[in-house]
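Structure incoming, see below.
The complex is shown incomplete by one protein chain, all other protein chains being positioned as in the whole.
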Amino acid sequence: MVFLIVSPFLAAVLAAWFAGRYPHRAGWLAFWPAVLTVLFGIELQRTAASGGRLLEFPWAPSLGLSFSFNLDGLGLLFAILIAGVGTLIVLYASRYLGGHSQAGRFYASLFAFMGAMLGVVLSDNILTLFVFWELTGFTSFLLIGFEHERPAARAAALQALIVTGGGGLALLAAGVLLTDVSGTASLSAMAAERAFIVASPFYGAIAGLVLLAAFTKSAQVPFHFWLPNAMEAPTPVSAYLHSATMVKAGVYLIARMTPILGATPMWTTAVTVAGAATMVIGAYRAVQEIDLKRILAYSTLSALGVLTMLLGIGTSHTIVAALVYLVAHAGYKGALFLVAGAIDHETGTRDITLLTGLRRAMPITAVAGGAAAISMAGVPLTLGFVGKDATYEALLHANGWSPWLLILIVLASILLGLAGLLAGVLPFRGNVALVKDVHEPPWPLWLPPLVLAAGGLLVGLAPAILNGPLSAAATATAGVPVDVSLSVWHGVTPTLLLSVLTLAGVGITVAMRGPLRMRSWNPRAGSEDVYRGALAGLDAVSRVIGPTLHSASLRTYVMVIVTTVVVLGGTALLLDPSFGFAVPLTNITVHDVLIVFLIIAGAISAVVARSTMSAVLSLGTVGYGVAMIFLSFGAPDLAMTQFSVETLTVLIYVLVFRHFRELGPLSPRLVRVRDALIATGVGTFIGGLVLSIATTETAPRLREYFAEFGPTLGRGRNIVNVILVDFRAFDTLGEITVLATAAIGVRGLVRFAASDRRNGSRVSPITSPIFRTGARLLMPLLLLFSVFLLLRGHNQPGGGFVGGLVAAAAFALYAIAFGVSRARRALWVRPLTLLGVGLLLALASGLVAVLRGRPFLTASWFPGPVALGTPALFDVGVFLVVVGVVLMMIFSLAEDS
Amino acid sequence: MEGLLALASGVLYAAGIYLILRRRLAQLIIGLGLLSNGTNLLIFAAGGLTRARPPVVPDGANALMDRYADPVPQALVLTAIVIGFGLLAFSLVLAHRVHATAGSDDIDDVGRER
Partner (left out) sequence: MRLLVLPILVPLTTAAVLILAPKRPNPQRWISLIGSVLLLTSAVLVFLRVNAAGVQVLQISAWPAPFGITLVADLFAAFLVVAVGLVGTAVAGVTFSGLDPRREAFGYHPLVQILLMGVAGAFLTGDLFNLYVWFEVMLVASFVLLALNRTRAQMDAAFKYVAINLIASSIFLTALGLLYGATGTLNMAHLARVWPTMSTSGFDTVLAVLFLIAFSIKAGLFPLFFWLPASYHTPPAAIGAVFAGLLTKVGVYALVRVFTLLFHNAPPPLFTLLLVMSAATMVIGLVAALYERDFRRVLSFNLVGHIGYTTASLSLLTPAALAGAIFYVLHHIVVITNLFLVSSVLLRLRRTTDRAGLGGIYRDHPVFSVLAMVPLFSLAGVPPLSGFLGKLAILKGTFDAGAYWVGGLVLVVGLLTLLSMGRTWADTFWRPADTADLAAPGMPSLIVIAALSLVTLAMTIGAEPLFELVSRGAQQLLHRDEYVNAVLGGLR
């Protein structure tokens, strides 16, 4: 059975293929829903006799999701409607669409919708119900937008998606809340927890959210505006979704939730009022329209209002009345929509001012239309009459609501009857056919409406057929057993008088329909305007935010970041009571003061510099000062590296900055002052942090270990180097990767611009012979020195980095003296190759360990007195990478012309 | 001494940030360089200062004695210096390319279509 319920989804896939291949034979697809209808009918009979049953198929229990279905009267009643009307629609659509090229897509969406709708009405798990609910909205979106080349269709589809989607999300929230409050996600089990739920503080929110979902789906005021616009869909879609099934989903939800959430003042009032308002507004607007489908759309709206109102009142009488009305409405409204579609198909218009006298040309269709119309008007012996009868009867007995509602519904019924006649009788009446060349549509177009209309008549004659199914449905809704007994004649009762009154009213309005329309009153603004306004508001806001976000200047971004740091960091600092400074530990020497002074002076000079050269030199000064600090405080490796890197940086800056102009200030003074203040704030913040941290003793956890095991297990005396190539070699590996990538980037940038050649200045070598001789002498010395540094690095200050930098400096010197091309030749291999080899060497040194079954980068040592092992290899790799990187950069930049 | 270094790093950060906020490409790059130096100084200082006793085990000994400079921040700073150098060199060249493509060294102008 579970398979049957989800079978339409599979059918959708099949239909996509089948209808795509054989669009003219698509009517055969109606076979499956027909089967489903029968099966559901059988199940309903069984249920009527022995109560509903539950089926379960797990999906994601941890999230509360499961495919559980409750086959009870209410669900099955709807299911039969869905499958039954669906059968007729598929048949109808096959001819209505003709051999449409997109038929596959159409049927796929239609069947998917059918499956989703069945899921909604049969689902027992509220979260899965939401899944199906949203799917109906989504497939409806696809179907309304079927003729997506038309902007109106797209707009309407989007509108429906958003409005019902929003409601759907409300349902999701309600579902999660309900699951939390009641402890179960099963709707049938929730009913038992009703008292608990109603008493919970979340009741209001839950009920409100559920009603929001129901009202948006069933187009209750104030969410009604999307329904008439949805008429942009092809008529079969309008008939199926927007009159018989999808819009009824909200009504279904209200019915399903009544035993769980209903019968409280809040619920009753909200639902009844909304329903009544919709009923009236819908009926009123229905008779104003001249497009057949819009007339029917508004009348559907009104009918939905009736159903909602009745369910809102919530007595067993009104519930039964609602169910009867539901069935009747499905019959006559579906028929009328299909008739309208047939008329449109044959005449090409839906304008009732142009449509008269069609009965000669389309007799069978006329019969269908007429039968449906009289059912809608509530003529005795039709199911529509039974429905109206039950409604009046129920309202008469509803204390507290009558007579107001009664008056309203009579008025609405009168107008609805008129609407039905306008749609179903008027186009056929009269002798003059304004539209020429009309024929009877093919049988798939008149048979479905005929079946529906005839059904309304036949069942109207013997309504007792429905007793069983409706009892089952009503029981499920009301939560208490309800017995339904319908009959055609109750005797002369006030109800009958009301019905007669209604019919009389219909007759009068038919006669007066001309003057009636001229007195129409359309409100200036409706809720659709609220919707439009909300969207426009959103767009306006986003138009303000958008440009700010994506084309603001970089400086704004930086400003925000820096300000955030200062504000948040400062706040955190100030709010923390334990923040403080310890006593400075280290003494100050004059030497240090001078160096710090140098650094500060350099920084300030960089700030106020007017030429790039002075700025670069100031930066260099700062760098050298920092290097000297390193030297003073026991970091010789660091100092050497810093010196070399700083020199290199200055060199590269000089190579690049020769293209830049002067550095005078561009921003107005006020801006500069502001920036200076912020910068000072940052500086103060950082300074405070440094002072505090520097004066607290750092736990010796790591350094003690390294100090102890560096010389022994690490086989090196220069602990820093041992850390770099052994303990934390992985960091170094990443570091040389960064270097390599940066170098590739620099080279790429320079060469990428090769075709955008601008007049640059090629760096010309310094040709002075003294310089050249000096360079020739220095270079091999430097190279030797670099190797020396490399080799001794493990035990004395030195190492791969510094060595590599010195070696690169040697070649750079050569390049300055003799030009880049000669330097390249002297190097003999390409820098890229050096880089690659270095990386591979580093990698390989790590893999040696893997071959020995140890973790990557574990040091392996050759036996013997001299400590030679993979860390040395690694260092060589680093050396080569550094040389390659630096030279790649320098050569590319120097050649850039 | 910690105070002096705190002052120095604070000044470097401030100067760096100020330059980054300027409108000229070149100043931004220099600012990044100052910031980088400031950060390195910060890491070095935060780890604790020990005067002139590098973490190098002298010949004959088998472990470091008494007070010695913490090798860990040194290793970290060294890595940071090298990485910083790579990134800064790249940004520099990128700035140059931007300058060449845009024809202006005003950051506010760079993205604007002519």
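Some points to look at:
First chain written, first letter: the chains are A and B, and each begins at residue 1.
Keep in mind that, in the parts below, a residue touches a chain if its C-beta (ideal position, glycine included) is under 8 Å from a C-beta of that chain, and two chains touch if they have at least 3 such contacts.
Remember, predicted model here, so these are calculated numbers, not experimental data.
The chain that is not drawn here is touched, among residues A:Gly27, A:Gly165, A:Pro222 or A:Gly507, by A:Gly165.
Here one chain is not drawn; of A:Gly348, A:Gly734 or A:Gly774, the residue touching it is A:Gly734. Among A:Ala83, A:Val237, A:Ile678 or A:Ala859, the one in contact with the hidden chain is A:Ala859. Here one chain is not drawn; of B:Ile20, B:Val56 or B:Ala69, the residue touching it is B:Ile20. Touch with the chain omitted from the figure is made, among A:Ala191, A:Ala233, A:Ala361 or A:Val558, by A:Val558. Across A:Phe706, A:Phe785, A:Phe801 or A:Phe879, the single residue that touches the chain missing here is A:Phe706.
Where chain B meets the omitted chain, the residues involved are 20, 28, 32, 35-36, 39, 42-43, 45-48, 72-73, 76, 79-80, 83, 86-87, 90-91, 94-95, 97-98, 101-102, 110-111, 113-114. Taking the complete complex into account, residues 58-65, 105, 127, 130-131, 134-135, 138, 141, 145, 148-149, 151, 154, 157-158, 161-162, 165-166, 169-170, 172-173, 176-177, 180, 535, 538-539, 541-543, 545-547, 549-552, 554, 556-558, 560-562, 564-565, 568-569, 572-573, 575-580, 582, 686, 689, 692-694, 696, 698-703, 705-706, 709, 726-731, 734-735, 737-738, 741-742, 744-745, 748-749, 751-752, 832, 836, 839-840, 843, 849-850, 854-859 of chain A touch the chain not shown.
What we mean here is this: only the chains that are shown with their structure count from here on.
Per-chain CA centroids place chain A at a distance of 42 Å from chain B. The touching residues of chain B, when paired with chain A in their complex, are 1-27, 29-30, 33-34, 37-38, 40-42, 44-59, 61-64, 68-72, 74-75, 77-79, 81-83, 85-90, 92-97, 99-101, 105-108, 111. Contact residues on chain A toward chain B in their complex (touch as defined above): 551, 553-555, 558-559, 562, 584-588, 592-593, 596, 599-600, 603-604, 606-607, 612, 615-616, 618-619, 622-623, 626, 629-630, 632-638, 641-642, 645, 648-649, 652-653, 656-657, 659-661, 663, 665-667, 675-676, 678-680, 682-684, 686-691, 693-695, 697-698, 700, 702-703, 706-708, 710-712, 717-720, 723-724, 728, 731-732, 735, 738-739, 741-743, 745-746, 749-750, 752-753, 756, 758, 795-797, 801, 885, 889, 893.
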